[in-house]
Structures are given as C-alpha cells and as structure tokens.
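All protein chains but one are shown in place.
Order as written gives the chain letters A, B and C; numbering starts at 1 within each chain.
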Amino acid sequence: MGDSYLVTAMRDGLAEAMREDPAVVLFGEDADRSVMGSTRGLIDEFGPDRVRNIPLSEATIVGCGVGAAAAGLRPVIDLMVSSFFYITMDQLANQAAKLRYMSGGQVQLPVVYFAATGGAGSAAAQHSESPHPTFIQQAGLKVVMPSTPSDAKGLMLAAVRDPNPVVYLQEASLGGTRGPVPEGPFEVPLGKATVRREGADVTVVAVGRTVRVALAVAEELHGEGVSVEVIDPRTLHPWDADTVMESVARTGRLVVLDTARQSCGFAAEVIATACTEAFGSLTAAPVRVTAPDVPMPFAPQLERHLAVDEHKVKAAVLRSLA
Amino acid sequence: MGDSYLVTAMRDGLAEAMREDPAVVLFGEDADRSVMGSTRGLIDEFGPDRVRNIPLSEATIVGCGVGAAAAGLRPVIDLMVSSFFYITMDQLANQAAKLRYMSGGQVQLPVVYFAATGGAGSAAAQHSESPHPTFIQQAGLKVVMPSTPSDAKGLMLAAVRDPNPVVYLQEASLGGTRGPVPEGPFEVPLGKATVRREGADVTVVAVGRTVRVALAVAEELHGEGVSVEVIDPRTLHPWDADTVMESVARTGRLVVLDTARQSCGFAAEVIATACTEAFGSLTAAPVRVTAPDVPMPFAPQLERHLAVDEHKVKAAVLRSLA
Amino acid sequence: MVSRGMADRAAGAGTELDHLEALRVMIRIREFEEMCRRLFARGRLPGFVHLYIGQEAVAAGACLALRADDQITSNHRGHGHVIAKGGDPARMFAELLGKADGYCGGKGGSMHIVDFPSGMLGTNGIVGGGIPIATGAAFANQHLGNSRVALSFFGDGATNQGVFFESLNLAALWKLPVIFLAENNQYTEWTRTEDLTVGEITQRAAPFGVPARQVDGNDVTAVHEAVREAAGRARSGDGPSLIECVTYRWHGHNEGEEAFAGRYRPQSEIEEWKARDPIAALESRLLDDGVANAASLDAIHASERGLIEAAYEWASAAPAAPVEDALTDVFSPARP
Partner (left out) sequence: MVSRGMADRAAGAGTELDHLEALRVMIRIREFEEMCRRLFARGRLPGFVHLYIGQEAVAAGACLALRADDQITSNHRGHGHVIAKGGDPARMFAELLGKADGYCGGKGGSMHIVDFPSGMLGTNGIVGGGIPIATGAAFANQHLGNSRVALSFFGDGATNQGVFFESLNLAALWKLPVIFLAENNQYTEWTRTEDLTVGEITQRAAPFGVPARQVDGNDVTAVHEAVREAAGRARSGDGPSLIECVTYRWHGHNEGEEAFAGRYRPQSEIEEWKARDPIAALESRLLDDGVANAASLDAIHASERGLIEAAYEWASAAPAAPVEDALTDVFSPARP
C-alpha cells in the first residue's frame, strides 16, 4: 500500500484494466502525454494502438465508444474536462444511455467516459461545470465521483469492468490529493456508499471534494460535542440510498453537500428521497449546501465565494441541529 | 376570446411577437410548413426572410441564435422535438446560458428555443424526452412549459419579449388540447405560477400534461370529501416557490407530479425546496409521482405504464393524507 | 417464427450480385412496407412510420455486398436496411406492434430496431446519430483484426450534421473499415435538399481524401458494385468510402403527413420516379437477360407476399409485451 495522488491512482486503475483485458482501448486528446495526468505514461506500456490521440471531435468520439463497445471492445474515453461533455450530449444521452434499453437488452455497452470536473483554480464558466445531475437524469448512465485516491483507482477498475456506460468524474481540485492506495487490481463496487466517519447526531452526505469539507467540519464539531456522520456515496447513479436512509433513521438529521448547482441537483435528489421515503425519521428540516444557480465565475475570490466551504457547512449542520 | 388548440395558440403568440417587433426571426426545420404545427402559416404573413427553413445542423443553429441575439435580433428557434436539444447542448449550456454572465452583463440575449416535449403516441426513447431538469440545471436559461392554450400563447409572447434565453417546452401530448384564448397580444408573466384549483387539504404541484391529471383527481377526490389545491408553475426556472410554499403552509401536504424522470428531476427540486424551507409546515411526507428512471419505451402499453396517470396520482394524494 | 432471416446467404459477399436474390430482398422490403402502409392507415401502427418504398435497391444492393458478420447502422427510415441485412420480418412486425417477441421486446419500435446477431446495430431516431456508431464499430473491427466492415446508412439531410464530417475525418485518419452510404432521396422532410445542402454530397468527402462515388440508387447492380468495391477497400486496409445513392421515396416523409404537409413535391416528379421503380427495372432486366420469366417473377412475388403475410399473422397473434418490461434492460447486470 503506497501513497499516491488521486489522479495517479485513477491512472493506475486504468492501467490495471488495460492489463487484464486487451479489449480495453483508450481515446483522448493528447492521451499520450495527458494534459490532466490521468493517462500519463500508459502509452509506454500499452502502445499507440491502444492509447489513441483523438481529434477535437468529441461528439463523434463518444459515439465511437458506443459502436466500439457494441462491436466487442471496452473503450475508455477521456473527455478531459466535464464541460466538454455537453458537445457530446446527443451521443451520450440519446445513444449511449438508451441503446441497450431500446434494443430490449440485446446490446451490452461496456464503455467509460471520464473527465475532470468541478470548479478549480479559476478555470471559469466553460471549464468548471459539475454536470453530474444532468447525467443522473439520463437514467442509462452510471455516474461515479471518487473523493480519495484509493476510490479513484478502485472505481476506475470497477467502471471499466462494468458492462454498462459509466461516466467517471474526477474532481479537478482533488487531482493532487495524496492518500494510501492498495497495490494491484481491486474494485470499489459501483453503487455502494461508504461511511467516512461515524456519528450519531446528524448525517452529512457529501460528494467529491465536499467530503473533505464535511470531515473537517465533523472534526471541528466533535470538539464542540456534536457527533457527525459523513457518508460519501461515491456512485451518484444508481446511488446507495439504503446506507443514507439507515443513517438518517439513526440521526434524524440530514445535510447534503453538492458541488453542482442547486436546482435539480444531486442534493435535491437525496433530500427528496429522504423526505418521501423516511419522513418519519427526520426530526429537523434537512439542509443542502450546494453551488448557487449561477455559472462559475473566473476571479478566485468570486469562485471561492460560491464554494461549499467549512463555514457554510458548519452553519448548515448547526441549523439542522437547532 | 375564441377557442383554440394549444399548438395554434402558441403559434398565435409567436405571430403577435413577430408583428410587434421586426427583429423577431424564426428558424426551424420545415418552418414554412411546420411538422408540429407551431409555426404553420407564419411564412404567409412574415415571408421567407423572417421564417427560415434550416438544415439539420441544430448545434450551429442554436449558436446562431446566440450570435444573432447579441447582434441585435430576437431569434426564435424551433427545435421540433426536445430530444434534439441534446445535439445542441454545448451551444445551449456553455454559450447561450453563460455568455451574459461571463461578459459581466455586457450582452443581452433575447432568444427563444422551443420544441415539443414529453412522451406522446409511441414516439419512443429518442423522441420522448422530458429534459427540462437538464435545462433548469444550467442556471442561465429560463424554462417554461404551458399546460393550457391560453398560457401557451401568453408564455410565448412573454418568452420572446424577455431579454434572456428562454427554453419553451410544449407538451407533445397537449398540442391538440382545446381551450379559450384571448385575442390579441397578452403576456403570461414568466416566473409566476397559477393556482388551477383551490383546495385546503393537500397541495399538488403539477407540470405540463400532469396538470390535467391533477385536476381530474382533484375533482374525483372532491366527491370523496378531500379538497385538493392544484398549482401549475408554468415557468420551471426560475419557478414561483412563494406560491407553492404559501399553499403548503395552508395544507401541510405536498404531492409533486413531473413528466421528467425521477432522479434529479423537477419534482425533486420542489420537494427539496419545501422540505428545507418549509419543513415545519409539512404534516406528512411529501410524495412525488414522476416518470421512473428509464428511457421511454415504444409500445403503447409500456409507455402508458410509465405515465403519470390518475390512478398513481390519486394513490399519491391519498398516501399524503394517510 | 415463420420467416427466417437472410443472414446466411450473405456468405457470398464480395462476389457478383445474385440478381434473383436481390429481387427477392427488394420485393420483401416492398411487401413489408406495403403492409405497414395498410396497417398505419387502419390505425394499427403506433408511433412514427417512415416508409422505404422506392429506395429498396439501395438497402438490397448494399447489404448483399456485405458479409453476414459485417455491421450496419441505420436511420429513421430503416425497415429496408433491417430486412436486407437479414432481419426477420415477423420479429419486425412484432416490434412495430409492441409485442414481447419483437426484436426489442416492444421497447424500440420502428426507429430503434436492433438485430444484433445479423449485425444490425440499430435504426436511429436522431438524424446522423448512427454515423459515429458505425465509425466506432469499424474501429473495433480494425483493432480486433476480424476483417469486418461497418456501413452506415443515412439520408441527404444527415450530411448537414457535424458528426458526418467529424466521422469522415476520423475514419480517414485511422483508415477505418467503414462505408458511409448517403441515400439522397432529394428531400429532408418536406424541404428540397438543395434548399438546405450546398453542393454535391460526394464532394463532402474530398477534403479528407475519402473516395466518393455517386450512383443511381434505383439500380441495384450499381449500388452493389459500389459497396462491393468500398467493402473490398475497407477490408484491405485502405480505409473509408462515401457512396451517394440518388433515389426517391414514393411516400410522404412519414405516414399520415398528408393532412399537414401540403403539396411540397410536384405530382409529375413523383410519377417520374415511380416510372423508375427499382423493382420493375430489375425485373425487366431479368426478363431481358432470360434469367427470369413472368411465371418465376410471379412466384417470387407470391412467396414474398405470403412470407410477409404470415409474418404479420404471427406477430399479430403474439402476446403483447408485458407492461412490467418497461422497467427492465436499462442496465446490464452481467459482467462482459
């Protein structure tokens, strides 16, 4: 078990997948040198036949993933930045997400689409989307978002092995996070949440980089006598409602943190699920802390102002306890 | 005040807008003859310079709407079927929705994108999307969905007059609905809900074609001694939370009907808002009745099976009252 | 099932066209579509129905030049492509009627028929949507070295979609074994192609150095020849081709349009093209060449009509897709 950066762990998960199955091929812009780091060095081990630099034709490339998966490969496609998914949205939503269903289950589509996601370092409105709610809405796409290096590796291997289209979103701001990562191939199962910290007073569901914020606040509140449970869903669709509902049944309180904009976001979904399915468990109003309904601004102080930070999360947790 | 089909009323709203401002131009595939009916006959009054048949290049056309609006026109773009918005998603989400914000408010973008939406008549998975949650998520798009002929006309005129990008979604299954429509130009203001039926026991928020379902159930339950309030938001972003919260404060119960798939849908947003902002008002678990998380199937019986129908809505209302 | 697919006969790909076989396929398509027309008129077919009548030579000529294990993708006007690639009309009718034994268990319908075993990766409701999918299948074929070819059928209207050009570039760059087959029926819905589409479609391949040919889409031999040549090129590693087949649809864009569309095509134009019926043209050639006589042609017609009628009977009697099926097949549970 060595320490690794998240983006390196993700790359290592991809390398394991490519090692175990020659049908795994990788497409990406500058996939050989890798702008984001998530494919760096893979060309040395797997060669230019399996690691392909692609033209800026993302819509077509996403469709190629569908066709190549249907025809026997297991393509993995690096879209670099999650904002660029929009250009591919027809092939993603009308084709990849629906073809299996429309075919009555004849076709299996093992294809992974990944990108860095979320605001980070003043990349501004067109490079800072957190579009996971839009992918969740499509129904036919699994959606994962790791928050630790170990999960980044294990979810990548699970995503490539999965027989369905998976959108794998790597928080841009977590790429340089370090943490322990097991050697060799291992899976973090899709659809399974993990309890990052146990607690009794309030359940905090946190995705992506907000997990660290939640943990910091939990630690701080621990000192103030409040016991916070932190759950990281890891897979956002289909998500592990059982683990969350079980926790809410114990704590009676729910705070949800999401990097996406508020309206129709993942926090809305978690809260709506809890309120419709476990209303009786809730002893206080649930609270959500999300990005507001605005595009991401460029200036660092503006970007920071919109972020889900410890200050806002602490206030939210305290509000749920009031 | 004559009777009119919804799709004709929508067309009449567009005609009013074109009459009052020569800067309004219309783009659409077969806009002259109009496959869906929503632009039929306009070419006779406004001529081929203002009513343009377009090639199947929807992404470019949506971007042209941005450029033309920035350069002084007020383009209205018929995308025919809401599933086709996905092909334009970059121009819609990264450009139209964000340009004003990114420019620090320098640019005004009066542009309307409209299409028929929702499942209707076995059009199957690629012609039956209800993608409004995805547009709501973008923050920079106003989103409207009329449920009556009169609103179809008044919302169209309001949308064209609005200085912002508006996505106007016309329920395919309601196109042939008839109802009274005032003559001449009039607006249904964006962002304002309407109470379709007053009631005291439970608040039902219903969008698009589910409004009629809600009203039928309300009538039926009236006979059973249950008083149902039915609210039609009409604008889905930014939506009129005040009207809904005021109602919930009175009834204590909330049922939300949505044509979109459940996860991260509009029903999730309404319920999350109610539960976080008005938890104390709720005396029972809110309930949502939505499309399930699957693409739309083709066969009529399968399509019907997934629809928000009176049976499901009545059960939901009764559940909220239990 | 009462009717069998034609997958096996495609073993002869790469050789001369069997004209009787081509005729049989074309008549099968015509009979299938005529049945659809009648069913639609009687309110028996739900959803959108886009008939292929008049364009039969394209599907037949193209698919008979392919191997059984080659793949195709198609568009909204896809019944002919499914049949020509070896699809079973009975299961197609069952699909159009929402039956459990339909190709997609009633989930797909006309615009989403998939017949995976015969290499039919899907008709498609999104204009242009199948082009990148075929390109990706071609990549898989190349990568796996299985010498398969992928062919995408699409209309003239689809040549204005960005993915068409993107796919041409990618296929040319990687020399993918893919054939882009544009069926130019001269209309994009209700608008004449030249009012939307600048220049010749074949010219659109030129920037990418992709060989392109325009052929008479009503001449099954010409289509077959062009596709055979393109498939040979693809299989020998020389990359993609574009073929434009000029043809005409006899019917409206979709059934039932008459109430709304108005007269967007001159009647004389329709008559002119009906006079160039690809089936009649092939038949008179076969008669001239002595390959067939009136009796043998009648026999083919009768047998295909019988086959289609039986297929419909079977489908019509089959059980409806159970409503719970609406909720299955979103995700595959299996590991590949």
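Here, a residue touches a chain if its C-beta (ideal position, glycine included) is under 8 Å from a C-beta of that chain, and two chains touch if they have at least 3 such contacts.
Keep in mind the model is a prediction, meaning the values are calculated, not measured.
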For the chain left out of this view, which of A:V51, A:C64, A:L79 or A:A123 touches it? A:A123
Residue in contact with the excluded chain [from A:T8, A:S83 or A:S103]: A:S83
Given C:T123, C:T197 or C:T247, the correct residue touching the omitted chain is C:T197
May I ask which residue of B:L99, B:I271 or B:A291 touches the chain that does not appear here? B:L99
Sole residue of C:N160, C:N185 or C:T247 that reaches the chain not shown, by the stated touch rule: C:N160
Against the chain that's been left off, what residues of chain B make contact? List them. 25, 49, 54-55, 57, 59-75, 90-91, 94-95, 99-110, 139-140, 142, 161-164, 238
Tell me, which residues in chain A touch the chain that this view leaves out? 29-30, 32-35, 37, 40, 53-57, 59-60, 83-84, 87, 121-127, 292-295, 297-306
Where chain C meets the chain that is not shown, the residues are 160-166, 169, 172-173, 195-200, 203-204, 206-209
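Just so it is clear, only the chains that are shown with their structure count from here on.
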Can you tell me, using the touch rule above, whether these chains form a line, ring, star, complete graph or other shape? complete
Far-end chain from chain A, centres as C-alpha averages: C
If you average the Cα atoms of chain B and of chain C to get two centres, how far apart are those centres in Å? 36
Calculate how many whole Å lie between the centre of chain A and the centre of chain B, each centre taken as the average of the chain's C-alpha atoms. 30
At least two partner chains per residue is the criterion; list those residues in chain A. 59, 90, 94, 101-102, 139-140, 238
At least two partner chains per residue is the criterion; list those residues in chain C. 102, 104, 106-108, 112, 124-126, 129, 162, 330
